[in-house]
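A single protein chain has been omitted from the complex, and every remaining protein chain is retained in its original position.
Letters are used for the chains, namely A, B and C, taken in the order the chains are written, and counting of residues starts over at 1 for each.
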Amino acid sequence: MIKAGIIGATGYAGSELVRILTGHREAEIVWYGSRSYIDKKYHEVYQNMFRIVEDVCRDDNLEELAEEADVIFTATPQGFLAGLLTEDILKKVKIVDLSADYRIKDVSVYEKWYGIEHKSPQFIPEAVYGLCEVNRNQITTATRLVANPGCYTTCSILTAYPLVKEGLIDVDTLILDAKSGTSGAGRGAKLPNLFCEVNENIKAYGVASHRHTPEIEEQLGYAAGREIMINFTPHLIPMNRGILVTEYAKLTRKADGSLPDWAEIRAAYDKYYAQEKFVRVLEKGVCPETKWVEGSNYVDIGFVIDERTGRIIMMGALDNLVKGAAGQAVQNMNLLFGLKESQGLELAPCFP
Amino acid sequence: MIKAGIIGATGYAGSELVRILTGHREAEIVWYGSRSYIDKKYHEVYQNMFRIVEDVCRDDNLEELAEEADVIFTATPQGFLAGLLTEDILKKVKIVDLSADYRIKDVSVYEKWYGIEHKSPQFIPEAVYGLCEVNRNQITTATRLVANPGCYTTCSILTAYPLVKEGLIDVDTLILDAKSGTSGAGRGAKLPNLFCEVNENIKAYGVASHRHTPEIEEQLGYAAGREIMINFTPHLIPMNRGILVTEYAKLTRKADGSLPDWAEIRAAYDKYYAQEKFVRVLEKGVCPETKWVEGSNYVDIGFVIDERTGRIIMMGALDNLVKGAAGQAVQNMNLLFGLKESQGLELAPCFP
Amino acid sequence: MIKAGIIGATGYAGSELVRILTGHREAEIVWYGSRSYIDKKYHEVYQNMFRIVEDVCRDDNLEELAEEADVIFTATPQGFLAGLLTEDILKKVKIVDLSADYRIKDVSVYEKWYGIEHKSPQFIPEAVYGLCEVNRNQITTATRLVANPGCYTTCSILTAYPLVKEGLIDVDTLILDAKSGTSGAGRGAKLPNLFCEVNENIKAYGVASHRHTPEIEEQLGYAAGREIMINFTPHLIPMNRGILVTEYAKLTRKADGSLPDWAEIRAAYDKYYAQEKFVRVLEKGVCPETKWVEGSNYVDIGFVIDERTGRIIMMGALDNLVKGAAGQAVQNMNLLFGLKESQGLELAPCFP
Partner (left out) sequence: MIKAGIIGATGYAGSELVRILTGHREAEIVWYGSRSYIDKKYHEVYQNMFRIVEDVCRDDNLEELAEEADVIFTATPQGFLAGLLTEDILKKVKIVDLSADYRIKDVSVYEKWYGIEHKSPQFIPEAVYGLCEVNRNQITTATRLVANPGCYTTCSILTAYPLVKEGLIDVDTLILDAKSGTSGAGRGAKLPNLFCEVNENIKAYGVASHRHTPEIEEQLGYAAGREIMINFTPHLIPMNRGILVTEYAKLTRKADGSLPDWAEIRAAYDKYYAQEKFVRVLEKGVCPETKWVEGSNYVDIGFVIDERTGRIIMMGALDNLVKGAAGQAVQNMNLLFGLKESQGLELAPCFP
């Protein structure tokens, strides 16, 4: 039984870790870290866990936790883990970090976009970017530190990855228009996240400045084999869960000037995803909907070729709290401990 | 492996049966019955099941299904099963009926409230009302036909049952004000269920005439030891899932004229539910919320005593598609086949 | 042109006052009071008012405002106005108070339910309870202080008033089950009002302890001619606006033991409301829906008689920010200044 500790267990991502790990046959939670609710019963904070979780919340003590746990999930604000991580801790415990602290290899890019100093850049090189479908081979039982990808980024990257990798689209024309449910904004009591402000409303935010931009650029840049710059625009949607990313790019024309057809694009997706349990490339004519993946670890991908403009419209959907956060973190944990990758994640999406 | 067939597999209750049975280790679905989508792949109707269910929908052939299945779930309109059921079928297969056809013992009451003739009243006596927490002993491997309770009724009855049974409330003053998410209205394309008609709106419907009324009266009447009449008013709420019932009754005063206190009421609930996995009586001061049970088989119950008026306000919450339909149906199946009662139903509620 | 000042102009009720007064031909706003946003442009707080309102927010200076305005609307927390009101102020300006400070005649009842000391009980006797349809004759150009009714109370009282007044129901059996949109909870940044906590959820709150209870009891008590006690249970609904109250009571049987019929009940409603512009008693068989009154000053009322139980189910719906707050306040202002009562309030409900 793997002993898991959670720092930030009372945020939405943390509580989703609790939900998933509660159903995981080979892991158990030994530490519900929550600075805001120390000594309070966890189920008093999340009443859904009444009679399921009896533990109380504990302080965010990373060192003590390293002694008790085999793996620590940090579902914490940016800078938290970077400020506390030590070699001593990493010798004792594996860490899956749901924050952005170790996602970006170039520390100056991190510091520029996040506006904070990185307190432990020495661990960045060894951190593995935990996008399992792309980096599976690097996530092994020897790995100590996994940088769990962001919710927008997981969806954005997986949707375009095969086409970028295969050179089928012009990455300089790549535009990502993303839409997210409100749980992505966290459980903090902020006016813009009040029901009456979000309901019956839609807006863009972080336009040309959202922090997930450099993360997407870095990862798709690896696939492209060069640095790239994209436009990424997130929108807030009046729903709890779900991210849909609509991506636009010019298709690379073939030698004869013609566009690749549907089957050729599909073949590229299949090359990378045909064996992937959690990536579902939809049938021709089907567009992804966030409701179809809700509560599950799936990413659904669809695409349409526009012959008129020579562009492809790619669409990806996932549950931001599962594949976009806690589910992917557990998927990484499974890889870190040599378990079946889908252990605890075989949840069918819940509809309606 | 229990072979299960579903008639009405493409309604919301039917699709929830599919979701739950897909995760059940000792049952498999052998028949996805759907008159509307014959020969269509099930996942084309419910895209959440893409890559999970590969079967096609089949006609609603009860006789053929009786040959293939060990248990049939009928998630069908009132009158469907009553019109087709035969002794021959019941000899071959167990049936869990999610419609109202065999819930009411007095056929004239059924015919009056539902406005249709009952075509096979001869099976009513043997049908067991499948409210597991109340009738568990009657649901055995010898049982052939289970009348799975309605969503409103499950919530309404379980919330009041211990107090009625123990004579702690005056049933003649019992008033039930119920609120339901829209999935309870089914997947039929009807104007009143359009998004724009339901969203940002609330209304009562079926006032003093809703068909779940006699079902509640019959079951609570058994608990009371006499015939009772109640007021039951359902309301449509702009949410997908969830039922909350708020129940009002005068508390029975003790010999000295005083009211029972919180601990006495709590003891009555505990007498019946302390050992029940799926009924959670909440701690003092906590009111149930539908979100805390979403996606799970739990019923959450809370209560407040109003010293001023001498009334108790009882509140119960459940997920209408799980404990209110498919989950309870699987709970019944587990009992019918001698399995662990919670098999396939150990789903933690999903929040937010 | 009546000069109006608003204290608490950046709460939801205050902003609705701005919306309504902006369209009022005989009033203009001269003071946008908001302690939280002093010197900030009002339209930066409420972007809907961009290019409509150019003023900046000002401090809550009641004395200065009394010099500048003809009428002050106080959309402030309980205790605010009571702590500042003086005879000097009332000599200069009329006040429509949207808080509860002067609604309850018995100051000990106020202090018990609100848990604060009342700082100026000397003004309670002269305050007129501004439920126009009931107290119209008392709201005259001589009135200085109007206690604008609460949202739940307006709906609760108007729905039952004629039947209580005419003795058609037994007030001791009166139970009010109320459902409100989330704007009633105000614009404060509190966790329970976050989108993800409210959406897809329903709960009761303030059970047997909500502060609107004594206000309803006092007003319906006047109608009954004696003190009464009721049960009032509010619920939070995932919608922005709207209140629906479902009320239950035993009908008073006639001398021959029979129940009053639909026409008799209807006649009682018509006696009080037939000439009322803003109270719409619906046709037989029609139940009120909050969406049908959204954005307007209407209260819609319907009822159903349950012959079986001898009870009547009354239902009332209004927009909590209009008839439940700002609209009624303007209706009162119109009466205070001898204007046409519906001036500025002739807004057709907005659907969908």
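Simple rule for what comes next: a contact is a pair of C-beta atoms (placed from the backbone, for glycine too) under 8 Å apart; a residue touches a chain by one contact, two chains touch by 3 or more.
What you see is a predicted model, and the numbers here were worked out from it, not measured in a lab.
Summary of contacts with the chain left out: across C:R58, C:K94, C:H210 or C:K291, the touching residue is C:K291.
For the chain missing from the display, the contacting residue among A:S34, A:T74, A:T159 or A:N199 is A:N199, taking the whole complex into account.
Within the whole complex, the absent chain has one touching residue among A:R19, A:R103 or A:K291, and that is A:K291.
Across the entire complex, the residue among B:R187, B:K250 or B:K277 in touch with the chain not shown is B:R187. For the chain left out of this panel, the touching residue among A:T86, A:Q122 or A:N231 is A:N231.
In the full complex, chain C touches the omitted chain through residues 12, 15, 19, 22-23, 46-52, 183, 199-200, 240-241, 280, 282, 286, 289, 291-296, 300, 346-352. One chain is missing from the display, and on chain A it is touched by residues 173, 175, 177, 179, 181, 196-197, 199-205, 207-208, 229-231, 233, 235, 237-242, 244, 246, 248, 287-291, 294, 304-306, 308-309, 311, 313, 315, 352.
Contact residues of chain B toward the unshown chain are 12, 182-183, 187, 189-191, 193-200, 238-240.
As a convention for this text, only the chains that are shown with their structure count from here on.
In this structure chain B contacts its sequence twin chain C using mostly the same residue numbers, the overlap exceeding half. Top contact pair of chains, counted by C-beta pairs, is B-C.
In this assembly, the C-alpha centroid of chain A lies 46 Å from the C-alpha centroid of chain C.
Averaging C-alpha coordinates per chain places the centre of chain A 37 Å away from that of chain B. Remark: chain B and chain C have CA centroids separated by 38 Å (rounded to whole angstrom).
With touch defined as above, residues shared between interfaces to two or more other chains in chain C number as follows: 196-197, 199-200, 238-240.
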